[in-house]
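Only one protein chain is missing; all other protein chains are in place.
Just so it is clear, A, B and C label the chains in written order, and each chain counts residues from 1 on its own.
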Amino acid sequence: MLGMVGRAAEGFYQVCRGLWTVFKHSGRPPTTKEFPDVMPELPGAFRGRLALAVNPETGEHLCISCRQCERVCPDKCIDITAHKSPQTGKLELIDFKIDHGLCMFCGLCTEVCPTSCIINTSDFEMSEYSRGALIYDLKRLTLSQEESAYYFAKKDLPPPKPKAKPAPKPEAAGDAGESLAQQPSDVSQQPGPKAEE
Amino acid sequence: MTESDQAEKSSAGTAAPGQFGQLLSDNGIESNRLPDSCGVETIEVDRQQLENAVQRLRKSPEAVLDLLLAVSGVDSPESYDSVYHLWSTSKSGELVIKVRVAKSEVAPGELPEVPSLARIWSAANWHERESYDLVGIRYSGHPYLRRILNPWNWVGHPLRRDYKQPVDALNDKNPVSFR
Amino acid sequence: MNSAVFEIGKFARLTLLWLCIIFGAVWGVSWSIGVLLPAVILSQSGESGRFWAQLLQALVPVVAVALFVPLNTCYMVLAERRLLALFTVRKGPNRVGPDGAFQTVADALKLLLKEEITPRGADLLMYTLAPVIFFAPSIIGVMPLLAAVSGNHPLFTPVNLPTGVFYILAVSSIPVVGVVMGGWASNNKYSLVGALRSAAQAISYEIPLLLSIITVCLLAGTLDFVQIADNQRGSLLNWNILGGGALTHLGIGSPWWSIAAALLLAACCILLFALYVICACAEVNRTPFDLPEAESELVSGFNTEYSGIKFAIFFLAEYTNLFIVSTFAAVMFLGGGHAPFPGLEDACISGLRGLLAAWFGACTPFQLGWLVNSLVNPATVSQVFWIIVKSYALVWFASLIRATLPRLRIDQLMDYSWKRLVPLALILLIAVTFLKELV
Partner (left out) sequence: MVPEMTEELRANKLKTDEMLINMGPQHPATHGVLRLILKLDGELVKHCEPVVGHLHRAQEWQGQNRTWFQYQALIDRVDYLSGMFTSWALARAAEKIDDVKVPLRAEYMRVIVAEMNRLTSHLLWLGTFGIDLGAMMGLPFYPFREREELLDLLEAIAGQRMMFNYIRIGGVQNEAPPGWFARLFKFTGSFPDRIDEYEAILSNNPIFLKRTKAVGILPRKLAIDYGVTGPTLRASGVALDLRKVKPYSVYDRLDFAVPVCNRDGDTYDRYMCRIIEMHESNKIIRQCIEQIPGGTADVLREKRKACSACGKANCPHCGGDLAIMVKKQNAGLRVKAGEGFAAVESPRGVLGCYIISTGSDTAYRIKWRNPSFSNLAVLPELLLDHQIADIMAIFGSIDVILPDVDR
């Protein structure tokens, strides 16, 4: 009988201890992150939306169309269109498509990129109303000079060397868009399989 | 190339028996030593003697291989293998047992047969179901040999080298589709 | 630390806002129907309007309850969510309205607009009737409490039953019928199991609950809410939780056995209160005893298949039941509408009055005083204030329990009731009867 009372008292004490522990927490600051109001501080290594960087100083596009990222991508979500420039005989980037609906943000493409051109930005808000809108083309992918400088600093990447090209062959973002506009037939001849969605 | 090398080696079976192979041969069970897999003794056992061998290995006080870690079905170039990884919970022993069914023995349209260990180890039950499901090795004497990871009405064994995914597997109107 | 205090402050603000909404609405409507409109009718049409005036006055409690129950539930759900957020270091709903004050209103609207699904094979009549049967007792159960809450205000005297306690206990055992009906009619095995659990639980916890209430009634000597509350007038020591005034009867020259009996009685009554809280939690399916709707086992128990307005009614009734048992406890054990330290309260009120007089004294002291006195009676305000504080404190305590305790298993639940609580309740009943005579 006494033992039962003792056990009951012990149980009551333990329940009260638990209640008190929970009650104590009401005096602690909330850990809720109010995301849309307060943007989270993301580390430099964060693997967000993919983007193509330009040289922060000169503004020329860093992509050399080596297709390493296309080859290494486990999801095959990268689609590069490039051709050999008739003038210089060098590879020239026409279009660069990434299907972010397929991408799993593993970051392998950024690791193999020889010029640190393709990088993971800290952007993670990329919802769209259609799957087609998740396919980013060269224009949407290319960062501005300031953004590139920001990410190069944030990710602690080595600064890119300016392309040592004798022939004036600018490949900056705007120019790439122009070349895209100039050669629409080229693009239409090689539609990526995902471009149809 | 390398597989055929391995196959050659195994068919030669010249290596001296290891600790567990010795134990088995002491008890009159034939085993064939294969090249070690990363320093772990690997033996090949005839499928008729498999149950006998693992019983012996499990019970004998020198071995006490009482933990069946995994049963893996492998579709090798020449044969269908059933690979057993045995560990001991009280000693540091490790052993890999392979049971091979040569592809030439298996009639087309039939599944290779390997005796089931589910009566000896309950652990073998699900692993053998998985191996049956994915590689298509029929474990004779299994209490409930049924697909485990794939849908029950799946056709074919996906981890076989010659497996072709049915074109309309995702088609709603296909009666065997899993949608 | 600062932000935590900030959160608590927000919670207090929400509570104040909602109290104003609830009691402003209820009081305003009651006053206009019960006082203003009859007066207007009588002055307009004389004797011929007497029937209509009386009808309106009789309708006051009904209207008050019909307003009070949904508004109160809105506040309680919000308060529970905010409190749980506080206990679990979160923020809780804070988007709709100031600090999320109207989150539950939005939720209720959403529930009303949602599609209503009837599962195939359900017994349609039973399925539709179940929420009603579950809900009706909670509404009619609030009525006699009104008189106690308002300090037997003339507007609510029609619902002041001399056997209010008995009435509430009788009514409170009806909802389980609704639960069993709903669970059975849903044509869902989880619901069925939940309903059967609920039946078993309701039966076994009703007994210790009844025994503890009977003991209090013995102590108070009446079944009338208003009288039970009035018996506890005075101070904290007069409350039933401390033996219903046994401690205050003691003087300097009291014999030792009288002192001992009084102390023992107080101890017994505290135990009785604990017993009541446990059984009440079980009666209204609160957390350690929420087996009928155990989320992790039975999906949602008896209301798994309910959606839209039917689910909303279940929800409404559940929280109203919680409020009823809390108010019941406040009246039975915690002195009803009486302040724990009346002297302190009086001092505060007179101080406040002085302050108000100093504030408004210059402009229109006469008009202000007249307005206040015609609308509300200060005694009633104090009464309502204290009973609301007490019952909401119990509701908040239920939230704390919900944040902490795991759920019992059904056999342990039954064991606990029949092997622990019922014997304890019987012992306490006998002990209190004897001790009361000894004091």
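One rule holds in what follows: contacts are C-beta pairs under 8 Å (C-beta built on N, C-alpha and C of every residue); 3 or more make two chains touch, one makes a residue touch a chain.
These numbers come from a predicted model, not from an experiment.
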item: Visible chains in contact with the missing one; value: A, B, C
item: Of B:Val96, B:Val114 or B:Leu145, the residue in touch with the unshown chain; value: B:Val96
item: Touching residue (missing chain; options C:Ala4, C:Ile21, C:Leu84 or C:Ala274); value: C:Leu84
item: Interface with the undisplayed chain - residues on chain C; value: 84, 87-90, 187, 189-190, 192-193, 287-288, 290-291, 294-299, 402-412
item: For chain A, the residues touching the chain missing from this view; value: 10-11, 14-15, 17-18, 21-22, 25, 31, 42-47, 68, 72-74, 104-108, 111-112, 114, 120
item: Residues belonging to chain B that touch the chain removed from view; value: 1-3, 37-38, 40, 66-70, 72, 74-75, 83, 85, 89, 92, 96, 121-123, 125-127, 130, 134, 147-151, 158-159
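Quick note on the criterion: only the chains that are shown with their structure count from here on.
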item: Far-end chain from chain C, centres as C-alpha averages; value: B
item: Where chain A and chain B are represented by their mean Cα positions, the distance between them in whole Å; value: 43
item: Multi-chain contact residues (two or more partners), chain A; value: none
item: Residues of chain B touching at least two other chains; value: none
item: Residues of chain A defined as touching chain C within the complex; value: 8, 15, 18-19, 21-23, 25-32, 34
item: In the complex, chain C residues that touch chain A; value: 1-5, 7-8, 83, 85-91, 400-401, 403-405, 420
